[in-house]
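Apart from one protein chain that is not included, each protein chain of the complex appears where it belongs.
We just call them A and B in the order they show up, numbering each chain from 1.
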Amino acid sequence: MLAEYGPFFIQLGLAIVLAFAFLKGAALLGPSRPNRIKQMPYESGMDPIGTARTRYSVKFYLVAMIFIVFDVEVVFLYPWAASFERFLDAGVGLEVLGVVTIFVIILAVGLVYDIKKGGLEFD
Amino acid sequence: MDLTQSFSSLGADIIVSAPLVLTMVMGLVIVVLDAFRRNHVATPWIAALTLAFGLVMEITRIGAASGTAYYDLLRVGGMAAYVNALIFGSGLLTVILARPYLESIGHHIGEVYALILFASTGMIVLGTANSLITIFVGFETMSICLYILTGLVRTNQGATESALKYFLLGAFATGFLLYGIALMYGATGTMYLHEMQSAVGDHQTMFRSGVGLLLVGFLFKVSAVPFHMWTPDVYQGAPTPLVGYMSTASKSAAFASLILVLYLALPSTQWIGVVAVIALLTMVIGNVIALAQTNVKRMLAYSSIAHAGYILVGLAAGSPEGYSGALFYLLVYTVMNIGAFGVIALLEWDGTQGSEQSLDSLSGIGYKKPLLAWSMVFFMFGLAGFPPLGGFIGKVAVFGPAIHSGLTWLAIVGVLTSAVSAYYYLRVLVVFFMKESNPDVATDNITFSVPGMSAAVIVLCVIMLIVLGIVPTFLDVTASFFDGNMLATLP
Partner (left out) sequence: MAAQILFFLLATVAIAAGLGMLLSRNPVGSALWLVLNLFCIAGLYLTLNAEFIAVVQILVYAGAIMVLFLFVIMLLNLDVLPEIKDIEWKKVFGFTLGMGVLGLLSFVVASSLDILPNEISARRAAEVGSATSLGEVLFTQYALPLEVIGILLLAATIGAVMLAKRKPV
């Protein structure tokens, strides 16, 4: 129930407040004597040339799509972790393990296929 | 729920659904095989044997009493076995037709057969679904595989375009279906079709909204007007033998599922009006637009829209008689359409899956390729509904129940539009046999190779079309699915 998440929301709120407080505090309390060299992106490195915005290769997109597939797989495995003890209590832990193993094998076939076909390679 | 007993019936379930399980497993085997041995020669044969095994298994079980498996999520035996046999059969014929075709266009790749098996898995789950969950899972699995198969020839702009159109519109249709499922579940609190009617209670409005949205999803898949826009483009751009598969197996699955939904979840007569109007629109628009087509594949696409309309007439009758007629029509339609697309695939010469090929370019082909052309004669007469072929009996089987249910006007429109359709079907034959070959296109210089296996499949389709026309016992088989024990066997 919602009350159980009370600490979570409090922690979230605290984290946000603290993050801003530190940033602001550092700016307020610390001395600030800017000069031209200090304000360069890389104070003692190469001068940046050109724009950071270049076109990405479409291959990243393929990787991202494969990532989504395995991300969704994780979503299906998460309830298993949550209900694992109940399965053990009912004595069907092995059977459920079998169901999950088949599911993972099916997706592992996809991974094998990706690797063999070079879906994860950048050529 | 009691978890300790949750796997007690698993063994029995796997045995009764052996064809489904085998299809999934062999699909995985093909993927692994193709990963290590690219385009292995055995790949198509593994797929064909799997589908043939499933076909034989399901045919033997058509007579069995219907039941359920996997916590009543799937139906088995009886009507389910019949639908599965249709799906396996059209898959098998497609695999045999597709192999030489894909080789000739330079896209013979092993994944195609894995995807056909996975699509068949989805279709079986959809066509035998007894719950909204299995309907959705089957629907999506089938659709995803078909989107990929449509865009198989990615170097061809037309194919890519049609795949993208199919995918975007199909994703919308899935959205409608899913929203409908959510509303139906919200109104009833159950996912099982046979429990819906008693569980609706006082949420009728919400339930009806859900059913309406669910129908949109289904009508999109069976390409009924007004959700038919994707059909001509997709059929034109996709590889031709696979179009035969898409237009038959996916329609069989979607119609079978729709029949189960209408029969189990909505037994009242309130949906007859909706289905009847859509059937009317589908028949009229499909047939009229088909008249104007010059491209053979587009013409067959509009013809398949029109045939969806005829099947919807059987559904609109709302009686077991109408549903069994529709199921019989699906068998006849599968035979005719696989054959017709098979012939067109073999007569293709433009190298772009026939997307640029006009009917006139095939003029006079009847004298060069008599076997194919004469087979086409049977398919065209069958599609137009001439006796004594199967198409005629099929039309009787769907229009008759409509008249019995008081939808005489719908049956009349059906007969009239069938008469209209004769024009464009017979024009194919006129072009094939009575026209001089077109010197601009000069098919004289093109050699059409006709592999023996493909010819055998087409001849088999012709024979089945004739047998279905003169042996009426098949209609008794589909009628027996609804003789009262279907609901009785439910838990």
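Just a few scattered comments:
Keep in mind that, in the parts below, contacts are C-beta pairs under 8 Å (C-beta built on N, C-alpha and C of every residue); 3 or more make two chains touch, one makes a residue touch a chain.
Bear in mind the structure is a predicted one, so any value in this text is a computation, not a measurement.
Contact with the chain not shown here comes from a single listed residue; of B:Y147, B:Y235 or B:F378, that residue is B:Y147. Of the options A:L18, A:M40, A:L88 or A:I102, the residue whose C-beta touches the omitted chain is A:I102.
Not every partner is drawn; the one left out touches chain A at residues 1-3, 5-6, 9, 53-56, 58, 60-62, 64-69, 71-76, 78-84, 86-87, 92, 96, 99-100, 102-103, 106-107, 109-110, 113-114, 117-119. Against the chain not displayed here, chain B makes contact via residues 1, 3, 6-7, 10, 13, 24, 27-28, 31, 39, 70-71, 73-74, 106-109, 111, 114-115, 118, 121-122, 125, 133-134, 137-138, 140-141, 144-145, 147-148, 151, 154-155, 186-187, 202-203, 205-206, 209.
Everything below uses one rule, namely that only the chains that are shown with their structure count from here on.
Taking the mean of the C-alpha atoms as each chain's centre, chain A and chain B sit 42 Å apart. Across the interface of their complex, chain B is touched by residues 86-87, 89-92, 95, 105-106, 109-110, 112-113, 116-117 of chain A.
Those residues of chain B that touch chain A in the complex are listed here as 2-4, 6-7, 10, 28, 31-32, 34-36.
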